[in-house]
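Scroll down for the structure; my scribbles are underneath it.
One protein chain omitted, others in place.
Lettered A, B and C in written order, each chain numbered from 1.
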Amino acid sequence: MLIDCPWCGPRSVEEFSYRGDGTLKRPALSDNSMNAASAYVYNRENPAGDHMEIWHHGNGCRSHILVKRNTLTHKILSCELLGPYSPKRKKKK
Amino acid sequence: MSGYRISSPDTGVRIDPTKLLNFSFNGRTYSGFEGDTLASALLANGVGVLGRSFKYHRPRGLFSAGLEEPNALVTLRQGRRSEPNIKATEIELYDGLIAKSQNCWPSPKFDLMAINQLAGNALSAGFYYKTFMGPNVFFNKTTEVWWQFEKIIRRAAGLGKASLEADPDIYERMHAWCDVLVVGGGPAGLIAGERAAEAGAKVILCEQMAETGGSLVGSKDLIDGMEGDEWAKACIERLKDHENVRILTRTTVQSYYDDNLLHAIERVADHKIKPDAFEPRQRSWKIRAKSVIIATGAFERPLVFSGNDRPGIMLADAARRYAVEYGVLPGKLISIFTNNDTAYHAARTMADCGANIKTIIDVRQQVSGEIRAIAASIGAELLVGDAVSRTSGLQKISAIHVGHFNADSKLVAPSTHRIETDCLLVSGGWSPAIHLTSQFGGTPIWDEGLQAFLPGKALQNWYGAGAMAGKFGLANTLLSATDAAKSALKSIGIKPKKLKPPIVNSEEISVQPAAVYEIRRAIKKGKSFVDLQHDVTSEDVRLAHREGFISVEHLKRYTTLGMATDQGKTSNVTGLAIMAEARGEAIEDVGTTRFRPPFTPVTLGAIAGENYGHLKPYRLSPMNDWHIARGANMYANGLWMRPETYNQSGETVEQAYIREAGAVRKSVGLVDVSTLGKIDVQGPDAGEFLNRIYSNGFAKLPIGKARYGLMLREDGFLFDDGTTWRLDENHYLMTTTTAKAGPVMEHMEYHLDVVWPELKVSLVSVTDQWAGIALAGPNSRKVLEACVSGTDMSDKAFPFMGVRDGEITDIPIKIARLSFSGEMAFEVFCGAMHGQALWDALMDAGKAFDITPYGLEALSTLRIEKGHVAGPELNGRTNANDLGLGGMVSTKKPFIGSVLVHREALNETGRKQLVGLRSLDGQKILGGSHIVASADQAQPGESLGHTTSACFSPELNCYISLGLLKDGRARIGEKLHVTSPVRGTHGAVEVVSPHMVDPDGRRMHG
Amino acid sequence: MTRYSAFEVIKNAFTGNKGWQPAWRKPEPKKSYDVIIVGGGGHGLSTAYYLASVHKITNVAIVEKGWLGSGNIGRNTTIVRSNYLLPENTRFYEKSMQLWRTLSHELNYNVMFSPRGVLNLAHTPGQMDLFAERGNAMRLMGGDAELLDRDQVARANPGLDVSGNARFPIEGGLLQPSAGSARHDAVAWGFARGADLLGVDILENCEVKGFLREGDNIVGVETNRGEIRAEKTGIAVAGSTSRVMRLAGIKNLPIESHVLQAFVSESLKPVIPNVVTFGNGHLYASQSDKGGLVFGGSLDGYNTYAQRGNLPLVEEVMSEFTAMYPAFARLRLLRSWGGVVDMSMDGSPIITKGPLPGMYLNAGWCYGGFKATPASGWCFAHTIANDAPHEINAPFSLERYKQGRPIDELGAGPTPGYH
Partner (left out) sequence: MVEKTSPLDKLLKTGHYGKPENTGEQADLKISHRTCESLVQVTAWPKTGKGIATTLEKMTHLSLQGGDASPANEDFTIMPTGPGQYLIEAQSGDATGRFQKKIIPAKGAVTDLTHARVVIRISGDQAVWVLAKGIAIDFSLQAFPVATSRNTAHHQISLTIHRVNENTFDLFVFTSLACSFWHWLDRAAKEVGYEIVRNVK
């Protein structure tokens, strides 16, 4: 597979490691509800189709990338940088 | 096979008759020419029986001229380089080649195992599921009977023999990127490659033979007025001059993966007796192509009839190729049995080369005038509407029996006449080689006219060309290839050049076969083979149908049709056709089994590439050479190599670590801790971030101080522990365990990028920036006082957990006063490339105090005595409370795991807790022992827990261990036992607090 | 239906094998059954067999979307073992071993269970201690386990690189002598024939499109061959668990579907006597009765339902296999394929009542589905028949994650891909 790292460009999947479901939102630090915490840790939608997932470019620029990939065909539809330099954060401010 | 060499001018295009090569087959020496394959050379020497079939051990001869060969499997080379199951058709002859046949004893001609044929129908498909169980009575309740039968069956089954000596050859990987990858160097591949190259695209062209040309080799058809053979040679020369084209011959494209990654294997040195110096034997090409043109041609199919497996029976086009390309005719008295026109053209070409074609039997009711003219022109008797009902001959075909063929009932009437022949060529139609496209294409599409499966919809950027896409005939092939090139170039934004299509004049041959796959006899006698290697007969297919195994996948698994080394390249479609007929359905409703990589068998070494020989990289500490010179045996700890003990002459490992640990307790020792994970954490929010990562408080850690911290997983269980030093207002240096360095770095990077992107924190791995040496023992401070400048080493000025900068022999160092061993200890860090210099300086400074280097074993002895936890205690199933570290789980601040750590189950009674164990009977406590109540070794009873880290304690002069024991903290003082059935030990122990030496830590703080 | 035996094979040989009947019927679906099992793989078939044979519940239908045994039962590397560390797993897989030993007679179908021994290689003293801990746990629960030193390993497996200069030199190994392998297809066909003989309807090419509900209760399934009602519906669809449960309105589960690739070499004379696993990676290998080396390694590591993987994992597996057996570099890979495995949050399965009334769930099999086939069917049948789990599969609940009682054999934590 080729993942189009927004910073480094298309790179072989060997340079990345898989970080799983990209839709999980960690509960706020102040939220100590057991249900919210265990939902975040244990629930997975695991869809057969388009899947928002996170890849870490460990052997590249070491950023995290939110990838939309179809789990039936492995076709990658979008790649977007996460973290302090994510385009979403720039737009919001 | 009574084949023989011919030497008329335009035959044997691939061989060089001036270069004689000697080779040995089954101990006898023969000769062939350069350019021959082992198959063509054996054929030329009249060697008929090459091996025996898998189950019935029937004699098998050469059947094809390519990688679809089901029969001619040999073991090539000897000793370390011997390799089984190699097809004689894919071996390029070289001088001194040694090969022998397989799966037969004592020889192919006379094989004892042939008696299997007497069992006849008893050995039909799936028989082994219905027997070998033995009666279901008395003792034989289990499958003991099968276990005995299996030993015999395993020895009888299996083809070639694997060598057990390490393969001396090296294999390499090569990454390549191109705009257009062309698979196949035949007419379609050549013209498509040239069109792409002319448009300026970066092209890679792969051809599995030693030279390109494919069906054009020796062809007399005209392209732009040139003979096909010349045109192909001229085309490849032009391509070689393009600097944006790479030609890879002897390279087979094996697999197709996501995003157009194609895996090809180049046989760099297989055509030589062994590779040259430093030359890889094979190279594994990982090609990332923006677009792919697949021109892999098609395989000719046989017809199925009774006795169709006798040596001397061969595919028609294969025989043509042997004549044209290798100058060998397969027999002196040749007959042909076909259901389509292509066999006639093969016959005429062979006749031109001097072949004596006696009879042509065509199962169709009528044939065209041109076809009749061809038969007449080569003097062959043409029998239309007839079929071969059976064949005869022991080791080789001697005659065929022909009768009228009834197209409706597909039955052949009893044979009306017998025809002497020493070679029967068969042609049952053509199957496009859609294997590669099907790995990344929709379901294959059945073409009723061609009676063949064509590639399904392209699911990635590939384009089919030539016979592979069902475009047979030279003109058709070249046209489809130029279209494919145009589409490929357009798809990647390259403008194709306007070039007129080549003018072709060649005889257009109709490929369309009659829909006849099997000729059945009215009275069922003799065996008709569908899969020649696995001995699957048409009756086996019907048996599968009768027993309900009607899906094609069930058919394959129940009969093993198409599961042999040729993967059914000449048998799958025929098998499906027979099943379709049994089910009374059309072939397209029956469908095909799934095409899987690789296209042809690939050596494991080539796929492993340069990892073969060294599986994983290794990491060395700056003092690695010193440790080895000092006699340390090095052990793998993750990727790092670490010294276990510095054995002095004759010492056992235990004696060595007891001496080393004793020296630390008595005076001072030093240990290499460079392998610890070290992470530079900086930024305005660094303190806040650490406070969220560690379970204990870090917000108020003063500058110049270190703190031991616990990291939890989100589910509240322990992840890792280590110390973090605060170097400055916004600058920390974190250390982790050696094994968890990578995972901790990724854990923190994930939370900065994904969970809290608003925090300004920079993380940089500095594991390789710092060498680390721990100095431990009562005299450790004195040693440092003797050589450290730039900082006051006194206890008051440098308290426990303090961090200072300084110098030793003008090497800049950082010193942290922290102790893993429990003794007074300091960790001294310096630039990695000064590590050995620092080590030597400390050894000098410590000479007066008899400083002793100690390894991993002594280090763990000291920390076990102290009760410090490490890897074996942080086994991923323990939490802070289990290990008595509940106090480090803050309740005043949120952190990773802070919610789920408080779940009732994590703190309930019955969980295993950290304890110390002291041996009461002097017996050694072994790692991995279980703690039980019972004193009786024979009846140990239920496990209450297990030992995690055990050693001999020089301080307490007895064997001790840390362990995890159900409700351990409540059982201090109890007498229990540790048992290890797999090591045969059972000893009495007392449960004690894990902190067995200096529990209140006076030595560290003193 | 004729019983299978050597006598029958010979008798039929004389009559041109005309006497054999279909191994299982292909009936039309009835309107309703007592129990529906969704999934015609190993676990679904064995559940139906034990429902009929042990609990005498024969009005059962197996609903399979493709051809019987088309899922993981037909794609695995055929290893059968119970060498687990944690008591819940050891107890469950020991039950499976007992059932394996008599399975051929039970089903009158030679499943070719071959107790040739499973050997786990260790490469450091620390790893030998971990293997001792696991071997001792097995022995204390009545299982069989032996710790071998390097020479014993070398004698049992000629060809292994036991030289000192291997990148990960072999220190020794943990052997479970009674474990081994079996013929995967034969297990599916044996259970299918057994269940069919007892009256179970096996409905192939019958895909579940939705669930029939009365309030919260699940009362049957909607398929491409019409509606089928039942009081109890068991789900045993392995890698497709999330897809099927979503049809019942269950949006989230502690499961990720991953691809596990497997490989077979060309056929060879016997060269690997038992089952061998590599200690510094995830490789496991054995030799089939036809002579092919059957082996596999880790997951590819990303969510997928595509029953195929990518090249990096293939390279890793071949590197590990040639590191173990340097001579095998010249042997040739014949075929590679992949299956979709349902990875759970702790690497252990889920065999439980619920999560909705009238529904029973069997999932979370990670790498271990094939060896579990008999015990999974036996326990799931008990759970369905008694509407409550048996003591052996009680720990494998869905709630255990939330409660904080993971059964985490590797200690890898709540990341499905790490187990």
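Everything below uses one rule, namely that a contact is a pair of C-beta atoms (placed from the backbone, for glycine too) under 8 Å apart; a residue touches a chain by one contact, two chains touch by 3 or more.
Predicted, not measured: the structure shown is a model, and the values here were computed from it.
Partner chains of the missing chain, restricted to those shown and counted over the full complex, are A, B. For the chain left out of this panel, the touching residue among B:174, B:234, B:920 or B:935 is B:174. Checked against the hidden chain, the listed residues B:767, B:780 or B:860 yield one contact partner: B:767. Across B:620, B:786 or B:843, the residue that sits in touch with the chain not pictured is B:620. Contact between chain B and the unshown chain involves residues 170, 172-177, 202, 277-280, 286, 288, 610-611, 614, 616-622, 624-625, 640, 674, 680, 682-684, 729-731, 760, 762, 764-771, 809-811, 831-834, 836-837. Where chain A meets the chain that is not shown, the touching residues are 7-8, 11-12, 14-15, 58-63, 81, 83-85, 89-90.
Here is the rule we use: only the chains that are shown with their structure count from here on.
One inter-chain figure worth recording: chain B and chain C are separated by 22 Å, centre to centre, where each centre is the mean of the chain's CA atoms.
Chain A and chain C, compared by their mean Cα positions, are separated by 31 Å.
Shown for chain C are the residues in touch with two or more other chains, namely 310, 414. Within chain A, the positions touching two or more other chains are listed as 1, 12, 17, 34, 38, 41, 73-74.
On the side of chain B, the complex with chain C involves touching residues 54, 80-85, 119-122, 124, 127-133, 136, 140-143, 146-147, 150, 153-155, 157-167, 169, 171, 255, 257-258, 261, 263, 286, 439, 524, 539, 543, 546-549, 551, 553-554, 557-558, 560, 564-565, 567, 594, 596-598, 601-605, 607-609, 611-616, 618, 635-637, 644, 713-717, 719, 871-872, 875-877, 900, 903-906, 926-930, 932, 940-943, 946, 979-983.
Residues 1-2, 12, 17, 19, 26-27, 29-34, 36-38, 40-41, 54, 56, 58, 62-64, 73-74, 76, 82-84, 86, 89 of chain A touch chain B in their complex. Taken together, the chain A residues at the contact with chain C in this complex read 1, 12-14, 17-18, 20-21, 34, 38-39, 41-48, 51, 53, 69, 71-74.
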